[in-house]
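Shown next, in structure tokens, is the structure this report addresses.
Here the complex is missing a single protein chain, while all its other protein chains stay put.
== chain A ==
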Amino acid sequence: MAAPTISSSLARLLFAVKYASLQSRCSGVHGKVQYSTVYSPSEKTFDKILIANRGEIACRVIKTCKKMGIQTVAVHSDVDSSAVHVKMADEAVCVGSAPTSKSYLNMDAIMDAIRVTGAQAVHPGYGFLSENKDFAKRLAAEGVTFIGPDTHAILAMGDKIESKLIAKAAKVNTIPGFDGVVKTAEEAVKIAQDIGYPVMIKASAGGGGKGMRIAWNDEETREGFRFSSQEAESSFGDDRLLIEKYIDNPRHIEIQVLADKHGNALWLNERECSIQRRNQKVVEEAPSTFLDQDTRQAMGEQAVQLAKAVQYSSAGTVEFLVDSKKNFYFLEMNTRLQVEHPITECITGLDLVEQMIRVAKGYRLQHKQEDIPINGWAIESRIYAEDPYKSFGLPSIGRLSEYQEPLNLKNVRVDSGIEEGSDISIYYDPMISKLVTYGATRGEALARMEDALDNYVIRGVTHNISLLREIITHPRFISGDISTNFLPEVYPDGFKGHQLEAGKRRELLASAAALYVTVQLRSQKVLGSLKLSPTPVERSHWELCVQLGEGCYAVEVVKSGNVYNVEVDGGTVEVSGQWNLASPLLPLSINGTQRMLQCLTRDASGKINLQYLGTMFQVRVLSKLAAQLNSYMPEKVPEDTSSILRSPMPGTVVAMSVKPGDTVAEGQEICVIEAMKMQNSLTAVKQAKVKSVQCKPGETVGEGDLLVELE
């Protein structure tokens, strides 16, 4: 019966129909972004651009290239050969194996790819080779345009020490303190003492928060020196470090600048990036609630002064630390497109990638400073594959078995480089996507962000949506009272998910009970002559017991049609919905309020995992009888975890500090695991003798793998 379709199907496979369907999907990704600038086809730029990056930023650049009618070339590592950016590009070249040093940082292979494909220009995205002066030089030597600033600007701003000197000279406020290159731990301690604690230690070559550690005393300085220099070595091949005065409780606000090769420069307003964990940004917004027009203008003008001082061209970002008195200090300048550039695009209507390409070709800026508006408010949440319950986010890996972006909502933009079925691997950044929402007001954008997070379906990897949702709904965040210490201040004992107050808990219990009843009643709906009575009477009254955490709640459900009246915990909750048991999304109306829940799993023993208000809650719904009988069931004793050390994340063992027979003290380092370019020291939780070591340096370990057993 399937025979007639053989030939047609073979043909379908041989020709890439797959690609067509993918492209239509990808065009939907940014389909809702309204850029006020209109691309003019008469302005010829390049015929072909190679994107020396991967993931969402590669897709983002390709998107604009397509709009501008430019052919695109993707480069990829072998494990990325079916990645979205590869499928989107017109051509793709494999540049090496999975480790970034062998592929995306492999300049020789990328230069070869440029030659083979005849690309006229290279967009480096962010990270990787985007701020690598050698790469820019090599491109220049071959006559290929680097879509970014000139080499001297990269050079000047890429060095943290020199950039400060230039900034000072350009009359830009700089951080008080001492700058210097550090070679040894003792030297680091001495410098730190001279500056006065706290100090910040980071790799000179690295951008963003990677490799940045804060030390409050000599010992921490030594430790910070060791980790930072190792990370600097492994991530950038450059072990130089920078130590400077650390400003406690600052805001991180940055100014987007855009400059051309004719000495014109604009500032495109600010981005508030204070919500960070381990010095990596998590939630960003534009504009900032904190800046008044005067401060904004002062910062903008200083940023432009700096850009002009280094004859900057292309898009760049000047990062400032802003203290509570609105004093701002130059932090560094990123000579590339920033991760969080979409929020600036949303409020200004400019397509920054398009502008970068224009400027690289030598065109003048189309806009004047007074043309740059602040239209509404935009917020970006970085969706990461990580477990927010472990120090606000430890990387997790896996395959996106189910993935649905909330693009059905208005004013939502999702920049992603993955799709359903993609792998989040240990080799690359664990970012899944950037979720951007915007609105006329901040409140509107925030409300939309809440909806978007609730509608975002991610299965197969642990993600940080729970944390993001808690941040954007926290009273301090809503009032704009934030700093870079927001997370540790708000969650001093670590993030523990949404804490349900009684009313919300009732809603959750009622929803779970209603879902349970729906599932039970559906089980009766069997076709055929198997039943005793052809139309079973649908039970409308249910007495249940819902377990949530330590609590067990008696629940009474009365069903009429699709509406459930649930008596629980001293209150009545009315729950109604479509009750599609196959859909991951569970749109419910709870006491008249629309709520999007997600059903992650449910099983025959009544266990239901529901995502409610962003957080996953485990509940167990049992009939009254089953709950009563369940009390006779013995508690199973969990494994004693104090004497075994398991890997908290997937990664590579970098160092093993103990061997069998050693005695370790509480808090002593046992081994170091590197994951997603971060080194994590694992320590003993008690004093004990090492019984066995189950891994060795260089080995790849999975989450939960046994590393060391103690006696």
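The rule we apply is simple: a residue touches a chain if its C-beta (ideal position, glycine included) is under 8 Å from a C-beta of that chain, and two chains touch if they have at least 3 such contacts; residues count from 1.
Note that contacts and distances are computed from a predicted model.
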| item | value |
| --- | --- |
| Protein name as given in UniProt for the chain not displayed, "Arp2/3 complex 34 kDa subunit", "MICOS complex subunit MIC60", "Propionyl-CoA carboxylase beta chain, mitochondrial" or "Cytoplasmic tRNA 2-thiolation protein 1" | "Propionyl-CoA carboxylase beta chain, mitochondrial" |
| Hidden partner chain, touching residue among A:Ile161, A:Ala554 or A:Ala626 | A:Ala626 |
| Which of A:Ile110, A:Leu242 or A:Leu400 contacts the chain that the document leaves out | A:Leu400 |
| Hidden-chain contact residue, picked from the options A:Gly362, A:Gly421, A:Gly503 or A:Gly551 | A:Gly421 |
| Residues from chain A at the interface with the omitted partner, ascending | 1-3, 5-6, 9-10, 12-13, 18, 78, 81-82, 399-403, 419-423, 520, 522-533, 536, 580-583, 603-606, 622-623, 625-626, 629-630, 632-634, 636 |
